[in-house]
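Step one of this worksheet: look at the structure below.
In this view, the complex is presented without one of its protein chains, the others remaining in place.
Our next item is chain A:
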């Protein structure tokens, strides 16, 4: 296996089975922060836990690190049981042979950058000699690009520099598994982008397995071999970024990952994988992608802005709807159009900026392969997280 290449999960570094963690609110209500979660992370995998605030992703990461004790289930790291409710095993965090990078960096302010990175090596069993420690620390600091800062204290460093030191501290022990708790959320956009790129190349170079928590879907798409999308303590989909983007398992996932348009309707006809849905737009034909749908079922038909085509003249596609262009926004690589259709506004992205002028009539068309038909849970309509709104705007 080449470093950084995701494997299948036949050689898992992490195995989580039926994990449950409950918290009791002051009101007495019990909240399931982790609700019967099971997943594996293969050796060399970069897995991202993605979801909005309060979905349980950080609690799950902390449970794997040993900083939070679950109520039920099993956690195995590197083939060894670290937590088991049935066997009454709970290995403390310092004995799990993992490293962790925190959102707040959590550098020790009374130690220099060098000592911050060196201390995990000095404190572990079978510690290397002084010279080897110095060599490894300097190599780690060079790797993250802050070799010249070894004598500085955290208080003298910028946020980006502090995060690099925290990264070096996590990598210096050469652990097989590194956990990341939203490590890039406190640095500015430019530095964040740079650190993402560097983190990926480091992971490829060193070959460690990574479990990374974020609420930023762009970050997840850029970094992950596989993404676990969480909602209310459950993993609602686990797959590659491409799978999750193109084939979201639920309406919630579709709305959380990337921008998307949707119309609600009722299934009129089912022919294998193809569903015809009655909506306010008229009849829309889309794909169920293996999910069972029944005639009369309430569903959402959804399509990505970049999969739609905007034309002046009526196209021949099955899914075509007349509308009027209310806004166009040139963003460099493409132009974003807002088109008012029969059931509200739709967003479209076109590589051209001269298709239709705002105020003009136009046609929107989407091929049936690009229309997703997903069930609607009427009791709990999927919320649109802030991250989606930011992306869409």
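One rule holds for everything that comes next: a contact is a pair of C-beta atoms (placed from the backbone, for glycine too) under 8 Å apart; a residue touches a chain by one contact, two chains touch by 3 or more; residues count from 1.
To be clear about the criterion, contacts and distances are computed from a predicted model.
Of the candidates "Formate dehydrogenase subunit gamma", "Sarcosine oxidase subunit beta", "Amino acid ABC transporter membrane protein 2, PAAT family" or "ribonucleoside-diphosphate reductase", the chain left out of this view carries the UniProt protein name "Amino acid ABC transporter membrane protein 2, PAAT family". When the full complex is taken into account, the listed residue touching the unshown chain is A:104, out of A:104, A:201 or A:266. Which of A:54, A:120 or A:159 touches the hidden chain is settled by the complete complex: it is A:120. Checked against the full complex, the candidates A:77, A:133, A:179 or A:376 give a single residue touching the omitted chain, namely A:179. Of the options A:66, A:239 or A:265, the residue whose C-beta touches the omitted chain is A:66. Listed by residue number, the positions of chain A touching the unshown chain are 65-67, 92-94, 97-100, 102, 104, 106-110, 119-120, 123-124, 153, 155, 169-170, 173, 179.
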